[in-house]
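For this depiction, one protein chain was excluded, whereas all remaining protein chains were kept in their positions.
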Amino acid sequence: MVKVKQLIETLLNTIKKNLRRTREADIQKFLQILLESKRVFVVGAGRSGLVVKSFAMRLMHLGFEVYVVGETITPPIKKDDLLVALSGSGSTSFVVLVARTAKKLGAKVVAITSHPDSPLGKLSDHIVKIGGRGEEFVRDYVSDQLKGFSKSLTPMGTLFELSSSIFLDSVIAALMDIMGKSEEELKKKHTNLE
Amino acid sequence: MVKVKQLIETLLNTIKKNLRRTREADIQKFLQILLESKRVFVVGAGRSGLVVKSFAMRLMHLGFEVYVVGETITPPIKKDDLLVALSGSGSTSFVVLVARTAKKLGAKVVAITSHPDSPLGKLSDHIVKIGGRGEEFVRDYVSDQLKGFSKSLTPMGTLFELSSSIFLDSVIAALMDIMGKSEEELKKKHTNLE
Amino acid sequence: MVKVKQLIETLLNTIKKNLRRTREADIQKFLQILLESKRVFVVGAGRSGLVVKSFAMRLMHLGFEVYVVGETITPPIKKDDLLVALSGSGSTSFVVLVARTAKKLGAKVVAITSHPDSPLGKLSDHIVKIGGRGEEFVRDYVSDQLKGFSKSLTPMGTLFELSSSIFLDSVIAALMDIMGKSEEELKKKHTNLE
Partner (left out) sequence: MVKVKQLIETLLNTIKKNLRRTREADIQKFLQILLESKRVFVVGAGRSGLVVKSFAMRLMHLGFEVYVVGETITPPIKKDDLLVALSGSGSTSFVVLVARTAKKLGAKVVAITSHPDSPLGKLSDHIVKIGGRGEEFVRDYVSDQLKGFSKSLTPMGTLFELSSSIFLDSVIAALMDIMGKSEEELKKKHTNLE
């Protein structure tokens, strides 16, 4: 019988080890770009799309003007706007298409990706590298930790997506600190209709 | 200056400590219910809704017949179907409404919540308690870990949502193992249109 | 063989006859309420939800601050905000729940419904009655027009939803005229990322 709590510990250890490889300087620059942006747009496909929506919701709670590409009331992007594009592979065609268009229209693009050399990485103004997507590291590390469990713990983008979730909520925590926002202030921006 | 990588470590430690309080027996029963269900429906609001969609996508990759409440092609729920309802507070009115209706129609309801005594918890057939929503534990633990950082690291449902994400992806890993599914088999069910 | 173009004509005649029963005075008051609102929220479930999103998108193009209940970046509703709730039956539980909450929070509620005596209708500040949902009229009129076609042309909410679409795009046209907005101005607000 698989002990799920053991899988949880291994998964958390893997995420921790994975995120240790992300550079603090790249994160700090991302914070600075966020704080300087008038409006923030986010884009992602599949599970990465869900991660980036979760980030957008908290940015809204913090008082940012933020929009999700593909939702109903998203306005056109303009010069000086920021697009945050999340894609582990950096080559999801929909995301690359949106990022390329945003660049052409004068917006700044920040990529969160495992692959800085991908089409998305190459066109971006700034990259935060979050490992996990298609990497040997994961397989080796996990198999080392988890004797007797025969399958990949983190199919496809799982490690990238979970690591990005943890990363982006830490960015929110940092922004709360920098902007001097309390949890109470965030709650006031939380939807009251659900 | 806030060091984000320190926030990440603290957040991961908090999630680990939080998930250690979840009971293995409750998880095993959840696995068993999932494996016995003909069809799985999922529901959640806000960020919890995003977490549960992410779980639904992987269940689909594993070969489950799964539906998200509120999406376009979701059929009616019936006797012997399973509803997985995710709500930290257990009292999100939309989620409680859906769960109550599902029960009336003869479906089984599993709640993933911090509050077993909530309206959602009380009407459910089975509960997996994931801590984090509105708990003293979080504040104490985090402030202990993170000297000099003045704000809550995990505003509102953050700890519950992140913990649930980690938990549900560990459930997916366990199901892969039990069902003998390889990553390659999951990939074959991944959308090829984005 | 069914001639689809004949079905189209009958459907359009049915919609026209249906919308003739809506009162101009009720529409004019709806226009006035829209123009006086600082922010507009919209809500609907299923196909009615899609109709109301389509309306929200055009309101955004017109320069309104507008939000869809359930989307990622929707802020809390406040006093002096407007909720437009679309439900043929007027008793869709999710929509009634949202409308009731909005009322409690001091927002104004306009219902677009076939049933002014429904739970939604009763709690609303203003109603625009659009027929079609659960009405004898439809069956009689259509069967009169369409000899030899044995089934209902407009299953469930179809006539209500199509009539509401036509109605709401006519409201947009009226607002363009009143606000002196040209098509070119609307285009400038259209998303440029898809």
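Structure notes:
Order of writing sets the chain letters: A, B and C. Residues in each chain are counted from 1.
By definition in this document, a contact is a pair of C-beta atoms (placed from the backbone, for glycine too) under 8 Å apart; a residue touches a chain by one contact, two chains touch by 3 or more.
Not measured: the values here are computed from a predicted model.
Take chain C: the residues that touch the chain left off the picture are 1-5, 7-9, 11-12, 15-16, 19-20, 22, 24, 27-28, 31, 45-47, 50-51, 53-54, 57-58, 61, 92-94, 149-156, 158, 161-162, 165-167, 169-174, 176-178, 181-183, 186-187, 190-191, 194. Panel shows chain A; residues 70, 93-94, 97, 101 of it touch the chain omitted from the view. Listed for chain B, the residues touching the missing chain in the whole complex are 41, 43, 53, 56-57, 60, 66-77, 98, 101-102, 105, 188-194.
Just so we're on the same page, only the chains that are shown with their structure count from here on.
Chain A maps onto chain C through a rotation of 180 degrees [Cα fit, steps of 5, range 0 to 180]. In the contact between chain A and chain B, the residue numbers used by both copies make up over half of all numbers at that interface. Annotation: 36 Å between the Cα-based centres of chain A and chain C.
The mean-CA centres of chain A and chain B are about 19 angstrom from one another, to the nearest whole unit. Counting partner chains per residue, chain B has residues 93-94 touching two or more of them.
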